[in-house]
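The complex appears here without one of its protein chains, the remainder shown in place.
As written, the chain order gives the labels A and B, with residue 1 at the start of each chain.
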Amino acid sequence: MRTEPDTGRRKALKLALGAAALAVDPGLFLIAAPAQSRPAGVAASDSQRWGLLIDVSRCAEGCTRCVQACSAEHGWRGGGPPGLDPQWIRVLSATDPETGRSVRAPLMCQHCARPPCADVCPTKATFRRADSVVLVDRHRCIGCRYCVMACPFGVRFFLGDNVSDRERRSPRGKGTAEGCTLCVHRIDEGRQPACVEACPGAMMFGDLNDPKSPIREVLAGQGARRLRGNLALGQGVQYRGL
Amino acid sequence: MMRSAARPGLLRRFVVPLALGVVVLAAAALVLRAGDNAPALPATVSAAAQGPCLRSAAEMRRIHPTLLKHERQAAVREGKRDPQARIERCVTCHVMRDASGAAVSAEDPRHFCRTCHDQVAVRIDCFSCHRSTPPTTLASGAAR
Partner (left out) sequence: MTAIAFDNLTASPRRLWPAVIVLGAALLAGGLAVLVIETQGHHVTGMTNRVPWGLPHVVAYFLILSASGALNVAMVASVFRQKAYEPLAPFSALLAIALLAGGLSILVLDLGRPDRLTLTMQSPNPRSIFAWNVVLYTGFVAITAAYLVTLLDRRFARFFGVTSNAAFLWRFVLTTGTGLDLGILIAREELNSAVFAPMFISFSLTFGLAVFLLVLPAAAWLSGGAPDHALMQRLGRLLALFLAVSFYFSAVTHAFNLYAVPTRSLERFLLFQGDLYTVLFWVGQVLLGTVTPLLLVYRKQPIAAAAAVVLGALATLYLYVIVSQAYPQPVLPGLQVTSAWGDGSVASYGPSAAEFFLGLGGVAVALAALLAGCLLFRIVPIDLARAAAPSAALRAAA
């Protein structure tokens, strides 16, 4: 049974609150602003471009709510020997050896505008949807793992084990590649990705093509950077505070 | 090039037996699959059924592969969602339960899709990725 999207009034209230908070202090907290639900039968279009903004200064020590939320939503377990089981989102701890400053940053599929994984996929199983979400069409994936090799961030995974008790909206199968889907099953209904919903205030999701969206305003005002920016991949996921 | 007169050419030695073999195998396959006996559909449709199926039973039998293929192309690659056409809805309405009332998964030959597909010996791949039973509730009691 589909959950009903927010009513118009609640949406307006949330937007107003968010705008007010941003006006007071843009870095105060990142409010998750609701996206529009797309009606049934309407295709995703490039008029929207989904992005994620992560403020690592707000990523609290020891917090793994994004990881747990994603794991519950999609049914991957992780936590095995390092590098073995898929882990769609993981938290990096990075320390500057010169100053000792350390940050934590969640790392997931960066949803690049020019994704190397989609370039190398021989069957077009890995593709970039019109609204800039990089997805794996598991109907076409032959499991060659070239995309896993090609990802500059190590956020593509090959499921080498049988899946038991699949999640209802997240099909996963042995022998195919997978990774963060930006929770397309949620964002198509106007909801937030599971990680953003669970995060107490370090993550923001929105439409990068909408000049009035909060994410655009923060990016325009304070900017953010992309990981491995020299590769010019145009990721939808950007980071502040690194 | 030295070639003895008694040995037949490449064509006779290999291609003809190969072609004969293919014809025999094809004939055997046709004979063994003779007839188009679609099995009787399971009589029950779940009490949780939410309205009629997308098409009539006879039509579904004929075109469900095309429907599935079309829907998955639209849903996955284009992002066109149709809540009426989700596999989740199919397996919820057509759920088969065992003696204890638990839904059987596609591993079990009593699964709705298996009852027909096992008979016509067409392997289906859907449930290597998709959930084959209706969604269950979370531990908290909320629906997943």
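General remarks:
The rule we apply is simple: a contact is a pair of C-beta atoms (placed from the backbone, for glycine too) under 8 Å apart; a residue touches a chain by one contact, two chains touch by 3 or more.
In this text the structure is predicted, and so the values were computed from the model without any measurement.
Note that of A:Val42, A:Ala60 or A:Ala94, the residue touching the chain absent from this view is A:Ala94. Annotation for chain A: contacts to the undisplayed chain at residues 78-79, 82-87, 90-97, 103, 105, 107, 116, 118-125, 140-146, 148-154, 156-162, 174-177, 227-228, 231, 242.
Just so we're on the same page, only the chains that are shown with their structure count from here on.
Chain B has its Cα centroid 34 Å from the Cα centroid of chain A.
Partner chain A is touched in their complex by these residues of chain B: 72, 74, 76-84, 88, 128-131, 135, 143-144.
Contact residues on chain A toward chain B in their complex (touch as defined above): 1-2, 38, 40-44, 127, 129-131, 135, 137-139, 163, 166-169, 171-176, 184, 188-189.
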